[in-house]
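First up is the structure itself, then whatever we jot down about it.
Heads up, one of the protein chains got dropped from this complex, but the rest are sitting where they should.
Naming follows writing order (A and B), and every chain is counted from residue 1.
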Amino acid sequence: MSTIPTHTFPLFVVPFLIGLLFISVWLLFLFLKWIGELDRNGLVKFGQNILTKKTLRAIGEVFMESLLHRKLFRKNPLLGYMHMCFAFGWFMIILIGKLEVIAYSGKITARPYVAIFFKHFVSPEEKFVRSGMYSFLMDFFLLMILSGLFLAALKRFRSKTLGMTHTTRHNRIDRWTLAFLWLIFPARFLAESIASGSEGYSFLTGQTGRLLASFLPVQQMEIPFWWIYSIALFGFFILLPFSRYMHIPTEVAYIFLKNWGLDKRRVNRGFTNFEIYSCSRCGVCIDVCQLKTQAGIGTVQAVNFTRDIRSGSLCEEDLKNCLMCGRCNEACPVGIDITLQKQMYRGQFARFDKNEFTYLNTPTPAEQSTVVYFPGCMSSLSPGIEQSMVKIMEQAGEDFKVLGDEQRACCGRPMLLSGNTEAAQKLIAFNRDFILSSNAKMLVTSCPICYKMFRENYQLPIPVLHHSEYLLQLAETGKIEMEKQQLRMVYHDPCDLGRGSKIYDQPRQLLQQAGTLVPSNFERENALCCGGSLGNTKINQASKDKITKHLVEELSAPNPELLATACPVCKRTIARHSSIKVMDIAEVVAENIRKKTIQPNVKEEFESLLK
Amino acid sequence: MTNKQTQFPIAVIGSGPAGLAAANTLLALGHQPVIFEKEKITGGKLSRWHQLFPGFISAAEIQEQLIGPLKKASVKISTETEVKTMKPDSGGLEIETASGEKIIAKGAVWASGYTEFDARRKEEYGYGLYKNVLTSADVEEMLAKDGKLPFDSADVKRIGILHCVGSRDEKVGNTYCSKVCCICAVKQAIEMKKLYPSAEVFNFYMDLRLFGKGYEELYREAQMDWQVNFIRGRVSELAEDQQGKIRMKTEDTLTGVPMKMTLDFVILMVGMEGKRFSFLSENKNTDGSDFISYPENFTGENQTALPNVMVAGACKGPSTIVDAMNDGKSAALALHQYLISQAEK
Partner (left out) sequence: MTHSFGYSISQSRETNWDKLDHRFADKLLDLEPSVRLCVGCGSCTGTCTAAPRSGFDIRKVHTRFRRGEAGAFVAELEKCMFCGKCSMVCPRGVNIRNVMDLMKKLIEA
């Protein structure tokens, strides 16, 4: 075979060029439109950070996540490898292909299709600088992609092999796009093999080419196969924006925006779009969702949510049927903050946003103290927690006041979770004034729901501590001491404290001073939701019970004598189904606190008097 | 009847009202009952009660009436003996106790009774945390023992009695009505007025279920003669103030406004819970409770999975003392009939 000049224009490149043009224009248009929809704050961040180190960090993240799929590797190496094959392999083929053309022609301005159909233009006999290395690498990465393709086909038919119990169903466009995607590389492989004929480029296409040439009229077959390859690319590029594979370009853009620090807490249409379209609909979120695995509710998972938004068929019933536990956030390989997205979209169905709370005029000033203790609404249904806290704080000699439940309002998180952002703001304003009127130096709460709200939405000038953090501080500064018991405990991470606020270690350190912690199968980020979540307004009692029973089974499996948790809602919910005693961390501490006979400062005074 | 069968006794499991009534009936029918009691003393829950509704008859007196004839006939009562399991045997029935002892009996009446709802599970009422919150069972025991409660009458101005604690409450897993608490609450309200004549007594209820003979009359008496106040509202929360007084929150549903009240002490009317014994019944109750299920077909209501074991009393579901005693008699009779029919074969 002879070399064809690279400035010639074979007809089969036309579909590819149309596809490439279409997708470039389309993505450019869409991304610019979304960026235009960013709010002022988002635009400012965009401008400020684009030329900083953050961009480099984003590039690093794109490499690790979008190309190498590190998070997926962690979930399941085989699944990770499959994705890496496609993403990294394809990326390398584009990159090396480009370098190959440059090395061959000595120019960087070669037409875009030359690299794609390189082996049509350049015959195997023609040698140039490091041509052997290029051929080898191109074959190597092609093989990599083909191996990924093999796994992908396996996954389609037996998803359990790749560690997924449930997987998503493709719609028609997805299926067509997938068909084109699967066609691209086998077509390329065959086209290149045929083009190499009996001469051979490298180990893969060369050997195959020789084999094919031995019994097929390869000369006549080359052009048709280039056509198939080109049409496959065309089909993939044209359908991509309307299929789940839109996640490939969007995810890259999303990683940049994320690293530039765009504020996710705001209702931010532009940014939301980037996040929603970054979903690859891989379905990892289905297996972690307890509504699916325990209650058999299969229409509310994160994949369904992003699909419904893209297709404009989001329904209120499904949107509000979510525990907002954040297990899908942890599992998502793209790192989409689904709970926050749902919270924002719930705003469309918010019916309490006009609530004025006129009865909450100005708060009566709180009593003055150094520490102000906010038990939270739910704690009044579990009075043992507040009582234990008071006992501990008295023993520790703290200057504290409890905010009475008739003076304070709800923290506002249930309102916020239900999408009633404005109403939440009014409750925040009221409580904030009330808390600050105590002139306290520190706010302590027993409720993880309130805690997350105080930390993220109150902008308080004083530190906010969950009681597990606070009690650990008291223990570490020697203000309280605990008697270590022969007590086997399992600790349950509440959603808003663990995944929601990343408080994992403090409760454990505290409990270890009172007894022995034994691990369950669901610890830390992987902890299960108790089912009592305030985030779900649609779930019925029977479904809740299924979720709780499963959790209790799991927590009871290591045969502990006590189930400890740090949330009044979790405590009540678990206690309902548990035959093992359930206690809040404050109650565990209060029960095992060592009585001090003489306060240290009193002792010093006494000693100085003796002198 | 064959000689072989007559030589074996009939086991009665539980020495509460149902068990004692069954033993008395068996004795009268010419059988030889032996009684197994898990606890140290006989009488079951009856031994802890003070006076019984609706007539304020002394519980000790009733117990004496039940146990007297048995003592006279030298019926063997093994206390601190828990029956673990029973299985069919050539002699009739092999009974195994917790200590591993095996006894052969020709049949048995199972009357193991109920357990009281553990009021600590209803966290918002603070039982076990607040010193001025008692259960109805605590009150009975204190009155039976000392005739009084540990509160000085000068300090007691207002007493709250909360109905339906652990009953009709999906949140503690008991959806059924415990049946006796309403009338017991009316009775205890009157007792409180007798102990603390100057105090006000408030009963907080969601429905009053006063179905038995003389119950409605006692309700009227409580209202008219003892000035007991009945407020329709299930109490939501109790909190303790610095003086140890109890702050109660509910809704006064008849006026339709939230209500709060400070109470000097509170009595929680705890409901009944069952204990399941898998060898006695294969089926689960429709209400999800742990009581022993039985064929609810009007004629076989004492039957169990074993043909020569009859079940009686509050182990089948919430029951008054009178009903438990009648059920004990009924079970004894049913067993007697079964044994005769077997002998005739």
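The working rule: a contact is a pair of C-beta atoms (placed from the backbone, for glycine too) under 8 Å apart; a residue touches a chain by one contact, two chains touch by 3 or more.
None of the values given here were measured: they were computed from a predicted structure.
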item	value
Of B:124, B:141 or B:155, the one touching the omitted chain in the full complex	B:124
Chain not shown: contacting residue from B:31, B:45, B:168 or B:336	B:168
Selected residue (touches chain absent from view) among B:235, B:267 or B:325	B:235
Contact residue for the chain not shown (choose from B:206, B:305 or B:333)	B:206
Residues from chain A at the interface with the omitted partner, ascending	320, 351-352, 354-357, 359-360, 377-378, 380-381, 405-406, 409-410, 412, 414-415, 418, 420, 423, 427, 532, 534, 537-541, 569, 572
For chain B, the residues touching the chain missing from this view	124, 164, 168-171, 206-207, 232-237, 249-253, 256-260
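The working rule: only the chains that are shown with their structure count from here on.
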item	value
Centroid distance [mean C-alpha coordinates] between chain B and chain A, Å	54
Touching residues (chain side chain A, partner chain B) in the complex	380-384, 387, 541, 572, 575-577
Interface residues, chain B side, partner chain A - complex	121, 123-124, 126, 129-130, 170-173, 237-240
